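Here the complex is missing a single protein chain, while all its other protein chains stay put.
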Amino acid sequence: MLNVYVNNYVIVFVFLCIGVLLPVGALAMGRFLRPHVPDEAKQTTYESGNNPFHDSRVPFQVHYYMFALLFVIFDVETVFLYPWAVAYDKLGLFAFIEMFIFVLMLVLGLVYAWKKKVLRWM
Amino acid sequence: MSSVPLSAYLVLALILFCIGLYGALTKRNIVVVLICIELMLNAVNINLVAFAKYGAHPGVAGQIFALFTIAVAAAEAAVGLAVLMALYRNRKTVHIDEIDSMKH
């Protein structure tokens, strides 16, 4: 099974090899042919003509991460809500009550974040 | 073209798991280590879903298991990042080999 499947991808693999080899070869050729004369000005970071004045990596505001964390958690909880919503008619009251409890817990988490002043920007 | 066999999924999951394990054990940056742990957990998800669809005993339980894995992985990642933020505030570093104040 696996052999048949893999054989189908031989052409893809050949193309992959060509795709990798072509730029590598071209760049290597260029490297051998071009002159190599580095100086101070050439090695600075290219900033559209401006002089670079600090590190290119600026730390984000820490609040951004707080929001991102909250988003990750609440976002993923939809994986439970979605199947329930799709099969809502078949599941009935029991699942409804269960989901109600589930959402209640999520709300509790949100209230916690609110009380701890995470939701306030700055 | 024949459909993708189960073993292809399993090999993919195994490779993904090994990459994740390798990265988690060797990388210096903690964010990358956390990403590698996510890779390992996603390898588990691929396994579960592939078994649930093409396994010897297909069943929906595998997909449900995968859902729980996703949710728990998110919670774990969130806690990991929160701890990392607390550490960064105190130490100003995210490099794992600088975190050695308890070496004995």
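Letters A and B name the chains as they come in the text, with residue numbers starting at 1 for each one.
In this section, contacts are C-beta pairs under 8 Å (C-beta built on N, C-alpha and C of every residue); 3 or more make two chains touch, one makes a residue touch a chain.
Simple rule for what comes next: contacts and distances are computed from a predicted model.
Going by its UniProt record, the hidden chain of the complex is named "NADH-quinone oxidoreductase subunit N" among "histidine kinase", "ABC-type antimicrobial peptide transport system, ATPase component", "Electron transfer flavoprotein alpha subunit" or "NADH-quinone oxidoreductase subunit N". Contact with the undisplayed chain is limited, among A:Leu27, A:Ala41, A:Val58 or A:Leu93, to A:Leu93. Check B:Val4, B:Ile19 or B:Leu84 against the missing chain and you find that the one touching it is B:Leu84. Not every partner is drawn; the one left out touches subunit A at residues 91-95, 108, 111-112, 115.
Although one chain is hidden here, its contacts on subunit B can still be listed: residues 13, 17, 20-21, 24-25, 30, 33-34, 37, 40-41, 43-44, 47-48, 50-52, 55-59, 61-62, 64-65, 68-69, 72, 75-76, 79-80, 83-84, 86-87, 90-91, 99, 101-102, 104.
Rule of thumb we're sticking to: only the chains that are shown with their structure count from here on.
We define each chain's centre as the mean of its Cα atoms; on that basis subunit A and subunit B are separated by 14 Å. By the touch criterion given at the top, residues 1-2, 4-8, 11, 67, 70-71, 74-75, 77-78, 81-82, 85, 89 of subunit B touch subunit A in their complex.
Residues of subunit A touching subunit B in their complex: 1-2, 4-6, 8, 62, 65, 69, 72-73, 75-77, 79-80, 83.
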